[in-house]
Structures are given as structure tokens and as C-alpha cells.
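The complex is shown incomplete by one protein chain, all other protein chains being positioned as in the whole.
Just so it is clear, A and B label the chains in written order, and each chain counts residues from 1 on its own.
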Amino acid sequence: MTPRSVFLLVLGIAGAALGLLRNQSGLVLLSLTVILWIVAEWARFQWRVNTELASLTVRRTMNDKGDSTGVVFSGSPLRIAVKVACSRGQVRPFTRIRDVVPEILQVEQGSSVRLVTVADQLILFDYVCRPLAAGTATFPGCRVRIQDPYGFFIADRFVVQRQTLRILPEHEVSGNAHSQIKRINALPQHGIHQLQRAGLGSELLEIRQYVPGDPPKSIAWKVSARRDQLMTREYESDVPIRTVIFVEETRRVQRGPWGQRQCDLSARVAAGISQAALAAGDLAGLVLFSESATRGIIPGWGDRTLYHILERLADTCTMNAGPRGRWTPQLQAALLTVCQERWPELLSVQVNRVPLTVFPLLPWKHRARIVRSRLAGIVCQLHGLKASDWVRLVHDDEFMRQHAIHLLSEAGCPATPPLLDESAAAEVPIDPRSLTQLAVGIRQSFGRARDNERFIIVADLLHADESLDAIRPAVQLALARHHRVVFVCPLLNPAAAKHSGDDASRLTKLLREAWSADRENRQADLRRRVRTMGATIAFTAAGHPISLVLAQLQRKRRGRAIAGVH
Amino acid sequence: MFFLIRELAGWVLLLCALYLISISVRYVGDRQVVEAGVLVAASLLVMRAGMLLIRMSMAARICQQSEQPDVVRGTNRPQ
Partner (left out) sequence: MPQTDGNQASDPRHDPLMLRKQQYALTMIAVAALLMIQLQNPWIPTAMRVIFVAAVLLGFLRWSAAILLALIQLDLLLGEPPRAESAQQVLCMVTSFLTIVLIMTVSRLRSAQELTGVRTIRQLLRSTLFSLLNPDPDLQSAHDARNSQGLVSGAAVFRTCTKVLILMLAAGTLLLLFPEDTGSGRQLGLTSPALRVIQIGLVLFTLYFACLVLPGEFRWRRLTRHQAGIYLRSLYVGWAHRDLRMIVRHRLRRRRRNARLRRRDARKNADATLKETS
């Protein structure tokens, strides 16, 4: 019952009692009519709830496919069509149907909400949305709210129609990686690169003095005649290049709103590099490192390897459990909102009963305690906890926070406040344990490697400082074995300061200038550290096209090759 | 079986509450209002007890018989 119906009922009862006591038939008639009107509307509404709401079914198609799972690329549009049918009766007016869209998707055209104004057995509506980031999006179902025409009664239900969407990171499709300018006698085969070491290629590397054991056909007779001593031709090696991409898979890269996280940018860069490498016929592999372990994909060829890499990158963008912190009123409000949206029937006072307590005495604290107790009940039921854990959830803030964050993560909420403490939302340097695992991963990779591997490390190391020395030995060893090590540091755009007023623009400008200066200093410092290791580094921002990064890497490689340095 | 017995007991209590209300209506007709008031209060308590028994046994039967998954599956859930 809504407050409107309660007020009218109370007025009706009071009026009827007073009218009967004072023998005022007009007042009695009016008040009794109001009471009977509310009772009649209630009975009609209950009938609607039991017939109409109970028999609603929802069918959703994503890009004209009604499967329970699907795959889409981040940034590409997704057409959703929803069909709501009522098997018993019709969907009557004053019914509001909302298709719950995961937060990782942004609705661009149309609306996911439909208000029914004309009774019909079948309701159709559609909208277009776009994934903001890679990961997994789950459509849980539709939220249906019906109310009577007079606003006396409201009933909420959640009609489950679960569909999971796998969102792979978008990547730029690069063309031919080879230069169109002919610098050499013959163009190499697809997937073959020239290495400036002695081998069995077709391009001349150098002419040296003959040593016993050299094949006679390699003797350069004309040069030998000129020099009056036997000279041997040496050719370059034609070798395939293996690219192994190292991507960070920790909680710190998952902070921020969808599409603006470190992991989104890293996934995009890594996807672009692997696609470019595979398009050029090279082998590509992936290593994901975290604070505790490394896991990866052995380098391979073809589209299958590319999709395997994209799926693993999408996994890194999927939300993990949040860091430790405090239970805040904002977190409670966020959890309440999600529960009201997904599980409104579990918040009903008839099924979710709160034990009667006197404390806390203050009314607002008492109300907050009741809400928390209800939420604890829902968490208990959904996570399969014991009944005694219900009381623990009410009194233990840390326990409640852990479960609340898991519930919110499963519901698709991004790692922004209130899931994160405000203090924890600032830039966090990479954990030294992650760098240790990265070193382990590099050693494992060149332990399996043959020759001329390319290791590309995609991680934000701006705040690494001294802890970068943990990977120095591994990098230098890799370089000593004639492999190439390249660092790609993805940079996020600066966040706007939250201020208002005339002073805010000056303050924001000052803050941005200070932040930019600090970032430039850190970039220069990082560049110097990486160069002292002997590796190369490229910085890429969110809008920086991958092709520029690849061209930069190519230029550096060719420049060093010309100078005789790998 | 146990749930069914409890549900039947709840319905019996509800019928008793209705019977008590009918007695109180008769009392009011005979202008014995105080007795009627006491009976109405008693019938309310009996009604609540009966409804509690019915709802509890129905909820237990639904939990036992339903095929819906009990737990929202998730990874790395804290224990």
C-alpha cells in the first residue's frame, strides 16, 4: 500500500466512526464508500498481481540472436530487442517494464524502459547500447512494476532472463606490417624477418676471412682474387619472430569507471599488438602476471590464437574482489539500490522480517539498522550463508563489506566509490611482488624461447621507482640472449578536479599543470631507467592509436639495427 | 508429511479464529461489548498463530521442492 491509500483509508475509517457517532448519514456514506473503494481496488490489484504478473515472460535478443551467451567487441554497437508477453490476460496500463542493463554497457539509442499505456498481450521495445570496456556483461532480466490506476498499490517483480555477453577488447586491424619501400633484393616471406646474424638467408651480411670448414660455394672468388687471400660470404638469418606480451592482472588496474581503467587501456594495446604481430605472420603469446602468480598462452599462429589472447585479456578486465576498507553508508545505499533493482521481492517486509530490537534508540540509526538487517538477509540467502551469519553480517562491518562488494561485483558495478574508499581511489604504484612475478615470467619465457624473441611489457610503471630493479636482471639477461625487450606504458587521461565556482577553474588548471609536470618528470625518469637496462619504452594514452605505437617500435628496431645494436 | 500436518494445524487455528469472531458478533448483538472485545483480541492471536504455522510449513515445502539454485555462484567469495 502506498501512503496515499493509507491516508485515504485512515480518513475513511475516522470519518465513518465520527459520522456514525454523530448520526450524520452523509459523512458516513462518503467515508464508507471510500473504504469500500479501497477494498475493491485492492482486490482487483491482487487479482492482477496473481494473474498478470505471475504469467509474464521475457525474451531478449542481442543482435537478432536469442542465445543465452554471445560475444561482442568493445566499442561495437549492440542491438537489444525485448519481448514481454503475458500468457494469462494482458499487460495492462500503469505497468512499467525496465530491462536491467549492466553498467558496462551504455545505452545510446532508444530506451530500456517501457511504460505500458494501452493493454496488450505482447509488448515490444528495443534499444542500442555499446560496451564501454572488455569483460563480461550479464543481463539478469527485467524489472516490472505494476500499480493500480489510482496509485494505491504498487507491486515490484523481477522477471529473470539471464544472458551473458563476453566482451572482447577492441583492437585496430593493421595492414601489411612490412615497409612498401624496397630496401632489399627480395621481399621476405610472410612471417619471416631478417636477423643480422650469420645464417642461411638471401641477403649478404658480411665478407670475412676463410676458415677451414667453410663450404666452398660460399667463397667469394672475386674478392679473394683482389685481396689475394680466401674470403667467405656470410648471409643474414631469416627467422620467425615470436612476440610475447606481458600484461598486469592485479586489482589496482581494475580501479575506475568502465572504459577508463588501466586494464581497459592495457587490453586494447595488447590486443592491437597481438593482432599486428599475427597479421604479419609472427607468433604471438600472452603472459598475465599478478602479485602471486603468472599464467599465459604459449605463442602460436592464426585467428584461434588471437581469440584465445582476446579472451584472456577480457578475463583480466573482469572485476575481482575489492580491497579491504570500511563499511560506509554510501556502500549500504549502493547495495540497497542494487537489491531493489534485482531482487525487489526479497526486500518485502512479509518475507524479510527483522527481529524486534530496542537499540539503537535514535530513530535514524534504528532505521539504518533495519535496512542493514534486511540487506544482510538477502546476502545470506544469495551467498548460501548460515542463519547465524545473518547476525554476524549485521554487527561485523568487515564481513558485511566483503560480501557486499562481492554481490555488487557480481551485479556488474565498477570499482569506483563507494566500492572503493576515496583514499584508495588515488593512483597506486605497482606492487613489488608483481614485478617479481614479472621477472619470473620473463625468465620462463626466454627459457622456452629459441632466438630473437620480442618481449613487450604492457604495464603502468610510472610510480615503480626503485622497485623496477627487481626486473633488471631478467631484462638484461633477455637482451644478452639477443631478444628484444620493449616496455609500453599506457597512460590514462587526467581526472578532472571536483570543484565548482570561479576559483575552481583556476584551481583545476593549477592542479592539472602540477599533475602534468609530475607525470612528465616520471616519464623522463622511467625512460632513463629503462634505457639503462638496454630496453626501449613507448608511452601511449587512451586515444593513441596502436599503429603509432607499432610504428614507433618498428622505427626504434630499425634504427638500432642500422646502428648494429639489437 | 510433517509440513502437511503443520499446515493443517494452521488452517484449524484459522477456522477457530473465525468461530471466535462469529461468537463475538453474537455478543455484540446482545450488547455484551466487553466480552466481544476480549474474544476479538483472542481471535487475533489465534489467527496470527495459525498464519505463522501455515506460512512456515509452506515456505519449508517450497525450499525442499524447488529446483531453483539456492546460491548465487561467484568466484573468490569470502568464507
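What we mean here is this: contacts are C-beta pairs under 8 Å (C-beta built on N, C-alpha and C of every residue); 3 or more make two chains touch, one makes a residue touch a chain.
Source: prediction; values computed, not measured.
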| item | value |
| --- | --- |
| Contacting the left-out chain in the complete assembly, out of A:R59, A:R353 or A:R367 | A:R353 |
| Selected from A:L124, A:A333 or A:A514 as touching the chain missing from the view | A:L124 |
| Candidates A:V49, A:L205 or A:A368 - the one touching the absent chain | A:V49 |
| Contact partner of the left-out chain, one of A:R208, A:R227 or A:H395 | A:H395 |
| Touching residue (missing chain; options A:I378, A:L435 or A:L461) | A:I378 |
| Sites on subunit A contacted by the missing partner chain, in the whole complex | 4, 7-8, 11-12, 14-37, 39-40, 42-43, 46, 49-50, 54, 93-94, 96, 115-118, 120, 122-124, 147, 149-152, 343, 345-346, 348, 350-357, 377-378, 380-382, 387-388, 390-392, 395-396 |
| Contact footprint on subunit B, counting only the chain that is left out | 14, 17-18, 21, 24-25, 28-29, 31, 33-34, 36, 40, 47, 51, 54-56, 58-60, 62-63, 66, 68, 70 |
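We take it that only the chains that are shown with their structure count from here on.
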| item | value |
| --- | --- |
| Separation of mean Cα positions, subunit B and subunit A [Å, integer] | 48 |
